[in-house]
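The structure's right below; bear with me while I get my questions together.
A single protein chain has been removed from this complex, and every other one stays in its place.
Chain naming follows the written order as A, B and C, and within any one chain the residues start at number 1.
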Amino acid sequence: MSLGRRAAAEAVGTAFLLAAVVGSGIMGERLSGGSVAMALLANSSATGAALVALILTLGAAMNPLVTISDAFRQAIAWRDVPLLVAAQIGGAFVGVAAANAMFELPVVSFSQHVRAGSGQLLSEIIATFGLLLVVARAREPAFAVGGYIAAAYWFTASTSFANPAVTVARSMTDTFAGIRPADVGGFVAAQIVGASAAIAFGAWIGGKR
Amino acid sequence: MSLGRRAAAEAVGTAFLLAAVVGSGIMGERLSGGSVAMALLANSSATGAALVALILTLGAAMNPLVTISDAFRQAIAWRDVPLLVAAQIGGAFVGVAAANAMFELPVVSFSQHVRAGSGQLLSEIIATFGLLLVVARAREPAFAVGGYIAAAYWFTASTSFANPAVTVARSMTDTFAGIRPADVGGFVAAQIVGASAAIAFGAWIGGKR
Amino acid sequence: MSLGRRAAAEAVGTAFLLAAVVGSGIMGERLSGGSVAMALLANSSATGAALVALILTLGAAMNPLVTISDAFRQAIAWRDVPLLVAAQIGGAFVGVAAANAMFELPVVSFSQHVRAGSGQLLSEIIATFGLLLVVARAREPAFAVGGYIAAAYWFTASTSFANPAVTVARSMTDTFAGIRPADVGGFVAAQIVGASAAIAFGAWIGGKR
Partner (left out) sequence: MSLGRRAAAEAVGTAFLLAAVVGSGIMGERLSGGSVAMALLANSSATGAALVALILTLGAAMNPLVTISDAFRQAIAWRDVPLLVAAQIGGAFVGVAAANAMFELPVVSFSQHVRAGSGQLLSEIIATFGLLLVVARAREPAFAVGGYIAAAYWFTASTSFANPAVTVARSMTDTFAGIRPADVGGFVAAQIVGASAAIAFGAWIGGKR
């Protein structure tokens, strides 16, 4: 595919990913009558299922750290990275706005959801390390990534953002899946640490199985 | 397969799809003791799992907009469209009647479930755009479509009908999955908008991955 | 594989299938604090997931009507049917006894769970028709059967037994998944009706996709 089409796939895929994350969080919270576990189950299973569909359909990375890791592994050219990442970030914002609009909320509202502390940052390091390893090595990546994220919502204390584009965009919705803008920096820093470790480990242990 | 057999597959598949959507909605609502989230989780996971099974078994489109999109992509002949769509609509009504009968309800009862407003219509545009993109491009379409719909139940405000045959037929059951007949027109119009955008976008970005 | 090994696979597979159905019903009911929807969700998802694993592992039919349908389609020899069906029924009883024992209940106790009425019988006809169609035609049968049964627990009023060996054996446990011995005959008769229709329809529409 041409670079333009690949960027379009990244934009559309990341928009649907964020719509899935934010929208299912809103629906889950509205319908669950205060049961946070039920809301998170809706959120995690919808996100995992959407990832399966989106990766099978678009083959997109939908994650700047994955795109950068792909460039390190020479799976894509470094010169393509800026446009692909811009498409991911732009798509992410559109997806959050679309979710807010579908549920008749203000299109943009800054989140007040505090996500901070050492447990949260350790969670993001571990979550991103695992995700990048899955992306770099897994057979059947759609099912591997969907399964990994559906699980990591539950097994990390941060619910596993593991994606800077997702993190920034989720600061723009004051709903279940939101993150306070002030906490975005820490999350992204932790994600970069985890991704760096995964790229180094992956280079040693080797690529696709 | 002959056209007659393909039409039979559409009719049987769409009947089972509607039985799954409506039947699991009834069972979910009856057993969940007022927890709408639990009822929707039953409804969404049963529908997604049924779609995986039905597409693997029958390879049917079970959706007039998918059939029309297939004709635009020259995957099927335009002259086959009317019979296939008629089979889908006929099958859809049979499936709703079967679900009502299995649960010992009147075979047909018009829904009083209001589904209207800008958020609902935007949801149907987005849901149908996504579904048609998935159908046109996905590898492993059974898993992609099943995953997409299981997710879209939660991430759209309308629970993602995304299918005119399904929409019309769901007006004939006054249960969890129903839609008031007066709201069918708006849903179908929104679905046509989303499908048109998907067909145009798909023609530009290209077909099967 | 030799007939003896195939019969062993049927016995072991059906034993694990019944252990999964009955055991997850017991665990679901015990832990769900009266939420029948939660108990059924545990029951349906555990059964569907177990079917995926068992079919991928053993390739067994685990269902007398499937074995008979296989013989009609000349996928197996008629002379092998009696032993395979006996292995299924024997395995089914062992599986129920194992589930009862794991949960420290009497190894055998007749169920008092009433399952009768026209809606239940119609449900079994439809459930078995669908299951046999899935088995005869589906690509990736493990995922198709697992998905179908996980869905049919919810979309039929009977929770979809669709299997005479399963039905008879489930009369031997007075727990969530049980069926009163007096109701077994009606269920099996309905299953035979559904299976007969599926065999006839499948012969017309054709075999594996």
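Assorted remarks:
Everything below uses one rule, namely that a contact is a pair of C-beta atoms (placed from the backbone, for glycine too) under 8 Å apart; a residue touches a chain by one contact, two chains touch by 3 or more.
Fair warning: this is a prediction, and the values are worked out from it, not measured in the lab.
Shown chains touched by the missing chain in the whole complex: A, C.
Only one residue in the set A:Met38, A:Ile76 or A:Val96 touches the chain that does not appear here, and it is A:Met38. Residue C:Thr47 is the one among C:Thr14, C:Thr47 or C:Gln88 that touches the chain missing from this view. Seen across the whole complex, the unshown chain contacts subunit A at 35-38, 40-41, 44-45, 48, 117-119, 122-123, 126, 130, 133-134, 137-141, 143-148, 150-158, 201, 204-206, 209. In the full complex, subunit C touches the hidden chain at residues 1, 5, 8-9, 12, 16, 19-24, 27-28, 31-33, 35, 38-39, 41-43, 45-47, 49-53, 56-59, 98-99, 101-104, 142-143, 146.
In this section, only the chains that are shown with their structure count from here on.
Shared contact partners of subunit B and subunit C: not a single chain qualifies.
When the CA atoms of subunit A are superposed on those of subunit B, the rotation angle is 90 degrees to the nearest 5. Note: centroid distance subunit A to subunit B, computed from Cα atoms, is 28 Å.
If you average the CA atoms of subunit A and of subunit C, the two centres end up 39 Å from each other.
Residue positions of subunit C touching 2 or more other chains: none.
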